[in-house]
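One structure is given below, encoded as structure tokens.
With one protein chain removed, the remaining protein chains of the complex are shown where they sit.
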Amino acid sequence: MKVIFDLLAASLYVSLVQNLIFNGGYGISEAVRMSAKPRKLIPLAVFMTYFSVTVSAICAALELLPKFHAKSEFFHIAVFSAVVFAVYIVTMAAVLIYGKIQPKTIRRISIAAFNTLVMAVPYINYRSAFTFMQSIGAGLGAGLAFLVAVLLINEGLKRLDLNTSVPKCFKGTPALFIYTALLSLAFMGLK
Amino acid sequence: MENFDKSQKPKEFSETRKIMLSYICVLSALAFVSVFSYGVRALIIVLISVVTAVICKKICEEISKSDYPHGDLSGLATGLMTALLLPVTVPLYIPFFMSVFAVVICMLPFGTAKNSPFVPAAASFCFAVICFGEKVFSYPLVSVGVLETEKAGTALTSLLYSGTSIKLNPAVVLEILTGQVPSAIGTGFIIMLLGALVFLLIRHPKNALPSVAFLMSSALFAVIFPRIRAGVLTSLTMEMCGGMLLFSAVFFMSYPSVIPSRLLPSVIWGAVSGIVCMAFRHFGNTEESLAFGILIMNATASLFDELPLTRKEKKKIDDSIPYEKTQEQSTVVPEEVLSEIPDLSEKEIIAQQKFENEEISTDDLHTEFHSENEITETKPSFTSGGDGNE
Partner (left out) sequence: MNENRNKALNERIKNLRMIRTSAVIRNPLLLEAVGLCPVVAIASTLKSAVFLALVTALELIVCEVIASKFLKNVKRYLRVPVYFLIGTVIVYPIMYLVKRFVPSLSLEFGVFLPLMAVNSLLALHCERVAVKRTVKDSFLDAVSVAVSYGAVTVFAGFFREILGNGTLGGADLHLPVTFSLMLTPFGGLLVLGFCAALLKAYIYKKYPQSSPDRAFNTSEVRRSLHGSLRELMNDDFNPYDEGEDGTASNDADTVIRYERKKVSKPKKTKQEKAKKGKFKQKKPKTETKNKDKNKDETTKNEKLRETLNKIEMQERTYLDDFSDMLTDLENYKQKEENSDEKGGDGE
């Protein structure tokens, strides 16, 4: 029971209380760009969740080794990057060999793997000294945070798209950035 | 809107102006009572906020060169709302910056007041809370109508935040209802705010219903999850009368640009907003984090419009579509026209039969019938010099 509670608490913390995208700025570029392509959002969020959970789990498992835990921060960071790279290669190989999927889809998986949000999760877990289950929860929370962020920004973008009274200079990214800034302000209430 | 004729003001402009006028009437009454209670300083704060908001709005309208008609009174209403959220002891630069924030950041980039996705006054309050912290929550003591600015009072929200309750008796309730407890300039006069709600319900029922739903769900939340252990009634009184909950219900939940366009979704949205705002109050990092919840719910308002239509709404839509009777003469086809219609090929006959049996879609039928011309849609190819005439 405690295990599930830890997992849920960590994921809720990362996705809502300390939303990685709005409060931290991680993956905000991907969130803003994907908000303009909502049809591809949910599958992309699934891939990002997969990568963040897998990488978090592997890095948290490595942290349990005393020799690894005692190493410097620089060593940790290098290993985390290597883990992301390795997970991507293994996933890509599995998809190419077993899945009936076109090779060009692999670049979509690369977007989900190599972004600041997925890369930040193991670093945050390490700095916050999360347990194994909390790390997995943080990985889940990162995917959920991305989904929530893109949904909210997409709603705003739809409103801005329909709004004919936006000044000419603010049409497009200027108004969108300010909208996202106000969303970020809203999420600071729980920080 | 580019070739908009300013002399013909659109319907949404007059609707916005109407509701802003109602807000101004109520807010002016609140401001007058606050000046009476808190003295000249309250008047100065209100004037700074209002003048700044109106001037900023004017400048923004000139900069944006909008074709939309000016004078929807949103600047004036925003200035009044911003001022009434602050305590009387607040430094004078804070209402100035709040008004600038509300107009320049929450209104200018989005065009008109009808289209701003967030309530400007709520956003400016959040800005002030983050930037100026304690200054926004330092209330003076009010005792028997006398303002003692040198003594710090403890607001109901502060007591709730620290888990302290009050002893509820008729005298205390009367003090709470008449604004005798430490609070912001315009949020303490509970009777006046309730009167404002009734006024809005009569004049703008569609806008005020979410406010009622908001209050009901907040009250339910306060009863089920009390922050203090002094009984249901005390918790309910402190939560509903403390802070800016009632003020938000009256002015923020009825703001025209943020509520869903349909009635039932707007009521549901109001109810959900109440729960979310109370959750922010419980788990927020300041004694009054309700405004942050308001901003979140402003962002999700359009999601509620996507709820399925009710039977009544469907019927209304069906009734609004003009019904065209099929004429008998449609069966009478002239010979000259008929003579030019070629016989259908075997392929086309099969396709038509499949379409009638719903085995293929209209697009497939279209491609079968127009396969002779073979006009196809190619995948997008980007030009290498895509800047206009370059």
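Read from first to last, the chains carry the letters A and B; within each, the first residue is number 1.
Quick note on the criterion: contacts are C-beta pairs under 8 Å (C-beta built on N, C-alpha and C of every residue); 3 or more make two chains touch, one makes a residue touch a chain.
Because the structure is a prediction, the values reported are computed rather than measured.
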{"item": "Chain not shown: contacting residue from A:14, A:136, A:152 or A:185", "value": "A:185"}
{"item": "Sites on chain A contacted by the missing partner chain, in the whole complex", "value": "22-30, 32-44, 46-47, 74, 77-78, 81, 85, 88-89, 92, 99, 101-111, 114-116, 119-120, 123-124, 127, 151, 154, 157-158, 161, 167-178, 180-182, 184-185, 188"}
{"item": "Residues from chain B at the interface with the omitted partner, ascending", "value": "93, 97, 105, 109, 127, 130-131, 329, 331-343, 372-390"}
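Please note the rule applied: only the chains that are shown with their structure count from here on.
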{"item": "Chain A and chain B, separation of their C-alpha mean positions in angstrom", "value": "30"}
{"item": "Footprint of chain A on chain B - complex, ascending", "value": "1, 63-66, 68, 105-106, 108-112, 114-115, 117-118, 123, 126-127, 130, 280, 283-286, 289, 291-293, 295-296, 299-300, 302-303"}
{"item": "Touch list for chain A against partner chain B, complex", "value": "17, 152, 155-156, 158-160, 163-167, 169-170, 174-175, 178-179, 181-183, 185-191"}
